[in-house]
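The structure appears below as structure tokens.
One protein chain omitted, others in place.
Entry: subunit A
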Amino acid sequence: MGGIGKKRVKKRTHLKADPIQEAAIPKSMVIRSGASEVGRSLSLLTRDLRHMMEPHTAIRLKERKANKIKDYLTMAGPLGVTHLLVLSRTDNNANLRIIRAPRGPSLHFRIHEYMLNKDVRRLQKNPKSPTTEFLTPPLLVMNHFNQNSSKDSPHEALLTTTFQNMFPPISVQHTNINSVKRVLLLNRRDDGYIDLRHFIISTKPVGISRPIRHLLKGEKKDSDIPDLHNVRDISDYVLHGDGISGAASDSEIEEDATVEIDRPVPTKTEENLLSASQLLKPKQQAIKLIEIGPRMTLELIKITEDAMGGKVLYHSHVHKSKEEIKQQDNFHEQSRALKEKRKKEQDENVRRKRENKKRRKDQKKEGITSSNKNDDSGNEGSSAYSDTE
């Protein structure tokens, strides 16, 4: 029963996280550039984005005005952070930058429009506050994004790959469908803008009419039993519902929104009502999406090779001819060569200074030995004087 002094660990219940799998999960940080200088609205958007990126993000990260992007990039390695989402603002634009840590590339977006979570909540008649939905990562749905890299637009594949790699991949074997609680939609419009929407997934049983659903709901909770004192016959209630004469409600489930899900353990009522074959048949569930925000409309402006600066791979406004591109390549090549040359020189200087220091230390040791000899001669003189006395 475990070693002496060790805490008891249940191997099958408390599963250890596989370090290899843990390292493969992408982690992110959502950062405000200049901390509180971006203003209150973007600070709230930062908080909403952190909730969206949960659970593999730093929720309670506190920036300081003195922090630079370089600080975060330096710490990204030890912490295992793979993506930085940096929010910044000028007088006319709000900007979002997605940096692949630690070496790049970096995608620069302009936030054309955005709505916060509380703005989206205000639009809805029955808003929902998520709680446990943030414990699992969202499902990523991308529409009109180009997978293949083409000669005309090589940046689109990079864009697609960057978004896909921000979230952990779905394991076909081990994914429990019920654990997928959220969906993140990225829709590319014809004019190039990217719409970002964030929904909660909720499922409801299908094939059951509303009156019967209300009755089944009352089975679990006494207070939910509908009021039937005006109903003369149960068939009237089942066929026509409570007061509404067969009018279809606007929340009727559409045809293509149903999903088959393994039936959970049947309740006693189901055991009594359904036959054995019906119990084994999978249950149909309807998918319903509830928006929780934030909403964003992004426009891709620039892609650079490095995390900060570097070669510009794509720019939506500035277009360069082949000669200009070649010139730019030469410039970057020369910059790299100059940097390497300087680094080599610095290394040489460091080595030389180290050798000089060692040599000076050796000389000091020789000096110490000579001074010891002088001391010995002094002692001999004193002893001779005492002998004469």
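To be clear about the criterion, contacts are C-beta pairs under 8 Å (C-beta built on N, C-alpha and C of every residue); 3 or more make two chains touch, one makes a residue touch a chain; residues count from 1.
In this text, contacts and distances are computed from a predicted model.
S.K.: Mind telling me which option in "Actin-related protein 4", "Ribosomal RNA-processing protein 15", "Cytochrome b-c1 complex subunit 7" or "Translocon Sec61/SecY plug domain-containing protein" is what UniProt lists for the chain we can't see?
M.R.: Of the names offered in "Actin-related protein 4", "Ribosomal RNA-processing protein 15", "Cytochrome b-c1 complex subunit 7" or "Translocon Sec61/SecY plug domain-containing protein", the absent chain's UniProt record gives "Ribosomal RNA-processing protein 15".
S.K.: Given that one chain is not shown, which residue among A:I25, A:A58, A:L289 or A:V312 touches it?
M.R.: A:L289
S.K.: For the chain left out of this view, which of A:I201, A:L215 or A:I292 touches it?
M.R.: With A:I201, A:L215 or A:I292 as choices, the missing chain is touched by A:I201.
S.K.: Just one of A:I170, A:I225 or A:I325 touches the chain that is missing; which is it?
M.R.: The one listed residue touching the chain not shown is A:I170.
S.K.: Suppose we count only contacts with the excluded chain; which residues of subunit A make the list?
M.R.: 38-42, 89, 91-94, 111-116, 119, 122-123, 139, 141, 143, 170, 172-173, 175, 177, 180, 183, 185, 187, 195, 197, 199, 201, 256-262, 287, 289, 291, 295
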